[in-house]
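Below is one structure. I have some questions about it.
Note that this complex is displayed minus one protein chain, with the remaining chains in position.
Labels run A, B and C following the written order; every chain starts at residue 1.
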């Protein structure tokens, strides 16, 4: 039973979409971390499929990929974690974050069969830009999976085209760059976000380098929410040993939840609503 | 007081011209070795000047050169050994065997002044072929130094020219090759010797690789004598420690004399003389 | 941007606009006679083109079949065909107003070519190189530094070429405003495969003209080695529309029946690597696997998308050759012709020699001698004289019987 990504995202608060890598440090921990994220107030979860060649990711998520691959995780096992999360009470949408190659290798039919069976709500492929994704977007629509599009400050002439066909939310790359924490955001990023905001019919989220609550407060003046990856993965990395230890795990989930909660802003009562 | 090389070489016996390197293993030993050679029956002595780059010599004489250079020997000191030999009773001719470069570096005038002063009888330069030696041969004649010419089996067209201007004796290279002991002589060498013999007005000696009495007996059927180098230098090398030891020296000279004597054939009473 | 179904631009959104700009600049450039004249002038006056076409007389006679001609890319400045492309891209970088270039390198050949043109064109140069390769190829690392380039060791993944390429792309994503990414083979997102081909097609164009003027004929067969495949594409480009057999040769390493090979077409499956849809070596879950070849220039897990297409359509046949076969062919060429080829090239030689034997004496076979073997002498010493990882593979000169 899938959630309704579109509906869930149209809540009256700033959205918080955290990223975790499936299988980091192992599958059981991933389920617990997902539940912790829901408790912390996540609007949806990006569930990362570990990949040998994650060229859109910085070193933190690369390491997570390697830990996960070393544990034997793969795209099929990762999707199969989602029903386990559901059984344990996860109700927020799950967006699969994967490079294109594992999807290709699985084949479109198998992939969507697994996506449906495992209640995957959305799909985000960082190396499948708009022009290459037409066919897969069609398939997503047929199978009720929301295809998340990305835009970057360099998208310029292509921005309208991408924004107008966006579903679920728009993932704005906060700067030139791969994922990873950074200290501050360029002034130009806000101009870019405003431009996207004006065009978009769906929520506009910012990702890449959002690593402090202050970032969130700053960015959400312009946009509808944030995606947080590396900052949380660093926490997973730090807690890695505990997360693998059945006795220490519960405490680790709580620590993680606390960290995640720091990115969640209280719901505002918007003027005029 | 120089000897008269020409006269001494026209003795009624097969000639034996041994080679030793000046300064091997040191200057004093060289004097003693020269005297031992005279006692053994040498007709004249080739006194080798040690050289850094003895490209006409095989490994045995190369090593002698290196031992001598290490002792500090040079062309001037080597020539100065000759008067010491004379004082000790040496009466046979001394032929200086040197590469051209030490002579050049000394300069023609200095060289001949030293040659005269030190009673040098002859000069043999293995890297100064006929065509390059005209000027030096003239100087030799002016200073009463006999210039020894070499011929080789490959001299062919040039043979007559060299032979006709030969003084003292003709040094025939026994084979293609540099100095050093060898087992046997090519049949062609005898044809070559006979050809030289027919043309020559001076004694014809064979050198390069004469290392046993049997060689001497075989070769002197055709020619007038032999030059023996490496076979004697090997003996010097073997006796080296003793030759440097004042207590053992006398015995070593005697051993060396015995070895040298093995190359000396008894004077023949030639039929018709 | 496609060769049949292969190719494309599978890159982060951030790079789409820089790729579009690159494509526009490239298309403008190759249509601009001023640009192309400058490119050709540099090839001639700086890199020494045209490279010779050498008739391998002794080898041809010993094999008893086709007349074998060698297109001597080893005689280029820096010793391989890589410089053709590096010069072209450096000129393009200048034209686009970029002052900094980045490049990936495996064994260091493209890195050296990139560092070379960076020096010549006054560009800043960063070369990404896996830490494993940095350790194994210290001479090339030193050479790049001497040329003024910065060599950045890559510690991610398996620390080899694949990871260096990922890291170069990551760096480009972050710095695409003022950096030009100089890819060394006919791989990567469009327009790279097309651009690199156009900057390498001089190989085949020259060779074709040289053979024409020498024998007034086309070659019957053309053979080239394939890692990413730039020398092969450059060689094939001139003959693709002619009735000429084309053969690409991949590295079979220890054998395609083992796990140790780099035979992407023989053993790979469709997938995306470094921005391009092509054949690649991967596991059932789409994780890219590490290839193996004694030749550092051939152990790439992908292949240029145009090659994938040429294989699928059957226009080019792709064969594979083991380490040992390549070493035998290398020895044979060295001893018969006095030419020491790169181990990469030796793969093409091994297959070509086999094919030549089966051809008639009035036929001709042309091989792209993509690079010289000086860089490989350490590897060869290890292989032939023991003491290295390949000590159990003495190269029997199989061709000399």
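The definition used in the following text is that a residue touches a chain if its C-beta (ideal position, glycine included) is under 8 Å from a C-beta of that chain, and two chains touch if they have at least 3 such contacts.
It should be emphasised that the depicted structure is a prediction, and the values quoted were computed from it without experimental measurement.
**Student:** Write out, one label after another, the shown chains that touch the chain missing from the document.
**Tutor:** B, C
**Student:** Which residue among C:60, C:116 or C:194 touches the omitted chain?
**Tutor:** C:116
**Student:** Looking at B:87, B:131, B:201 or B:247, which residue reaches the missing chain?
**Tutor:** Only one listed residue reaches the unshown chain, and that is B:131.
**Student:** Given the full complex, what residues of chain B touch the hidden partner chain?
**Tutor:** The missing chain touches chain B at positions 51-59, 62, 66, 69, 74-76, 99-106, 126-132, 150-158, 173, 176-178.
**Student:** I need the residue numbers on chain C that touch the omitted chain, in ascending order.
**Tutor:** Listed in rising order, the touching residues are 44-48, 51-55, 58, 72, 74-77, 79, 115-120, 122, 138-139, 142-143, 146-148, 331, 334-340, 374-375, 377-378, 380-381, 384-385.
In the analysis below, only the chains that are shown with their structure count from here on.
**Student:** Under the document's definition of touching, what chains do chain B and chain C have as common neighbours?
**Tutor:** Both chain B and chain C are touched by no common chain, going by the contact rule given at the top.
**Student:** Give the label of the chain whose average Cα location is farthest from that of chain A.
**Tutor:** Measuring from the centre of chain A, the most distant chain centre belongs to B.
**Student:** Could you state the distance in Å from the CA-based centre of chain B to that of chain C?
**Tutor:** A distance of 66 Å separates the two centres.
**Student:** Based only on mean CA positions, could you tell me how far chain A sits from chain B in angstrom?
**Tutor:** Using C-alpha averages as centres, the distance is 98 Å.
**Student:** Which whole number of Å gives the spacing of the CA centres of chain A and chain C?
**Tutor:** Comparing mean C-alpha positions, chain C is 38 Å from chain A.
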